[in-house]
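All protein chains but one are shown in place.
A and B are the chain letters, set down in written order, and residue numbers restart from 1 in every chain.
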Amino acid sequence: MVNLKINDMDVMAEEGQTVLEACQFYGIDVPTLCYNEGLSPYGGCRLCVVEIGEGRSAKLVTSCTYPVSEGLVVRTRTRRVDRARRMVIELLLARCHTSKTLQDLASQYGVEKVRFSLKNDDCILCGLCVRMCKEQMMADAIGFVDRGKDMKITTPYNAKSDVCRRCGGCMYICPVCSARCQGPDTKDALCNGCLNMQPTCLESYDDAQCFMSEGNCGTCVREKAKEGGNKGV
Amino acid sequence: MMKIRDTSELEKYRKNVLEHRDAGHRWISLCVGTGCIATGAGRVAAALRRELEKANLKDVQVKETGCPGFCERGPLMVIHPQGILYQNVKPENAADIVKRTLKGGEVISELVYVDPSTDQHIELEKDIPFYSKQKRLILSNNPLVDPTSVEDYFAIGGYAALGKALGGMTPAQVIEEVKKAGLRGRGGAGFPTGVKWETTRRAHGRVKYVVCNADEGDPGAFMNRSVLEGNPHSVLEGMIIGAFAIGAREGYIYVRNEYPLAVKNATLAVQKARELGLLGTSILGSHFDFDINIVRGAGAFVCGEETALMASIEGKKGVPRQRPPFPSQEGLWGRPTNINNVETWANVPLIINKGAEWYSTIGSPSSKGTKIFALVGKIRNTGLVEVPLGTKLSDIIYGIGGGVPGERKLKAVQCGGPSGGMISAEHIDVPVDYEGLKKYGAMMGSGGLVVMDDSTCMVDIANYFLKFLLEESCGKCTTCREGIERMHELVTKITEGKATMDDLGLLEELATVVQDSTMCGLGNTAPNPVLTTLRYFRPEYEEHIKQKRCQAGVCRALITYWIDPKKCTGCGACAKKCPEEAISGRKKEAHTIDAKKCIRCGVCQATCKFGAVWRR
Partner (left out) sequence: MQMGETGVRERRALRPPEEPAESRIDEIIEKYGGERRWLINILFEIQTEYRYLPKKALEHLSFRMGIPLIDIYGIATFYKAFTLQPRGRHTVTVCLGTACHVRGSTGVLEELERELGICPGQTTPDQEFSLETVNCLGCCAQGPMVVVDEEYHGQMTPANVKPLLAVASKRV
């Protein structure tokens, strides 16, 4: 067991655990995109960054890959962390704004504008599908191809795969595919629908529904749909 | 070749080599590094040999050697034993050289170096200011050896350090010596080498590796190329000593694919070392076994990053991974691995031979020893320069480099490649070492110094580096992949005169986040060109945005070419060359350029013999 500090609390974690696992154990909320408990961590989306260390040597690292160590000092919500997370969300939205997961994150972190030109891609290159295919389904049908801005996820030669078993795992795990946001009918890339409204869920429930993981509530959206205009879910 | 079985046989071998050489004999050292080959050194060598054959001068030997660094004046040759240097030698000069100099004892003044500030002819290599102002502990050996000959290396004292280390020192003593010397990694990060070796030695595990990083991807840097091409055995010797100290049995030299001659020479050197028993089992009669593999890169700048490099050696994609764990603890195949730069390894035999105390007298308090810099760009004496760390940048640029050519003024020096930063002309007196440049937001990096004058646009330079990094990013991290692309979009917008001040603000915000939250060195230093050019040349950015003007006349969208009607003779030469047929006019009458068709390629200006085409 190692002793470390998270948000000024003295906590303990097992040797070999990551900072994210320690945070989740203690119920400390750290947003993730490319992380999934059942797959190996990737550290690519940069959303789960936390600030470690103190003073001049403090830096941001991805909590999903960073190992716990004795005496480590971790802070999960700081100015630096939020600034980074907001920019990551903005960059990903500019790439692919039709993901409800990203739209919810935008609302949660107060991202109110996307200042980059929209790419209208349908993939954020989080690699969950690749790892799903490789590690869970042992099929190795898809993977990362090329590098840098041309990088994409596809089959060899973009051809129909012989080894794909049509399990649907890749679609299931994809944060873009799994919950497509049809909300933004506006000019901009952001819906932020819930930001402009009172969360109607609180009229019916004791706890806010929006920020619970995998929130599929959409009561705000349903309310609007009832009023008129067919936003759908 | 007989295997050398112990340290006394080592010295016997050396004695044998020296006995077969006449110290006073005449020989010609001709640089055949890749740079000089590009300007025809190969043909010069052939021509020299032909002429010597014709003149029946059998005692004169032509030795094809490594790069001495005076690249601007290549092809270069030095006639020994006098030490006469001839520059810009062409194959046609060979007959003259043989007849007049070698036979007649005359120095051909047209081939001799002329000091541009004094107009003085300087015949001897050692008197040329470019050389005399340097401290060439490593580079001085390059022109003395044929890199394909291990005997040449022995003749200059090679492998004596290995004999000393294996013959009487313990691994711990070797490490102590390197620590005391204060050698720091020459690849850029400047981590204390001795400490890294010690950490790797102490790390858990019986199997360990040493690696030489010869991926030198920084555009404008070729220090490693010249050392690995020109004197590969010096690197090998350093690695063998290091492996002995660390307890490694296998080593890798990772050479980038774009250096085929370095790959060739390193491979040959390894072969010869094996033949002599300096690589293999029971080296020099000790219990130490060690061998080296040469691995080629495959066109990825990111593989210069140590974790990506290791992934590449393992046969995978060069995608960096997080540290910790550090390579010293968990490197190749999860085993402790010590990675050092070519130049770092080349410094090791020096330290062992002459001692840490001597070594630590050279350089500055924080940075010991000498460093090789690649001086390129708008500079008179382009080439490689070796000086003690802590030397002022102005001394390098003016004293050795000869300053900026033409009537131009120095604007800035870009240090450390795409990860580095700008030192603007006002700070040119900064001492160059690991710490000195940091306060200006720059870093020494691997040693590339790109000199820029007032015809260089800083926004264009920032754009250039972003474009480079965009293609080289591995693509894993959102902030790097998307971030660099968006920064590039914004800077391009600025060069096209389409940006607003809000865009500049967004650029700065984005640059800060990319720097803060990206995992590897490529990503988190990617914003440096932007941030440092903004820091010192902000007015230039604002001018592009507010006045839509490019002071240096580089950004295509913001410049126009026009023909001065007073100077134009109407010859029509430019119109013929114009790829867009944008120039029109009647014969013998002043021509005009249609700005809407003009793509600003500049061919018209290059063609005009009357100086009538202008750019503004």
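The working rule: contacts are C-beta pairs under 8 Å (C-beta built on N, C-alpha and C of every residue); 3 or more make two chains touch, one makes a residue touch a chain.
The model shown is predicted, which means the values in this text are computed figures rather than measured ones.
Here the missing chain is touched by one residue of B:D152, B:E177, B:E198 or B:D218, and it is B:D218. Interface note for the absent chain: among B:M169, B:A189, B:L261 or B:A573, the touching residue is B:L261. When the missing chain is restored to the complex, the residue among B:I4, B:I97, B:I128 or B:V295 that touches it is B:V295.
Summary of contacts with the chain left out: across B:D59, B:E314 or B:E542, the touching residue is B:E314. Not every partner is drawn; the one left out touches subunit B at residues 32, 34-35, 37-39, 42-43, 45-46, 64, 71-72, 74, 148, 216-222, 225-226, 257-261, 295-301, 312-318, 374, 376-378, 382-383, 414, 417, 448, 450, 452, 456, 464-465, 468, 471-472, 474, 579, 601-603, 606. Even with one chain removed from view, subunit A keeps its contact list with that chain: residues 134, 140-147, 155-157, 163.
Operating definition for what follows: only the chains that are shown with their structure count from here on.
In the complex of the two chains, the subunit A residues touching subunit B come out as 42-47, 49, 59-62, 65-67, 69, 80, 83-84, 87-88, 91-92, 94-95, 115-117, 124-125, 144, 146-151.
Chain contact summary for the complex, subunit B toward subunit A: residues 300, 302, 317, 322, 324-325, 470-479, 481-486, 489, 502, 506, 509-510, 512-513, 516-519.
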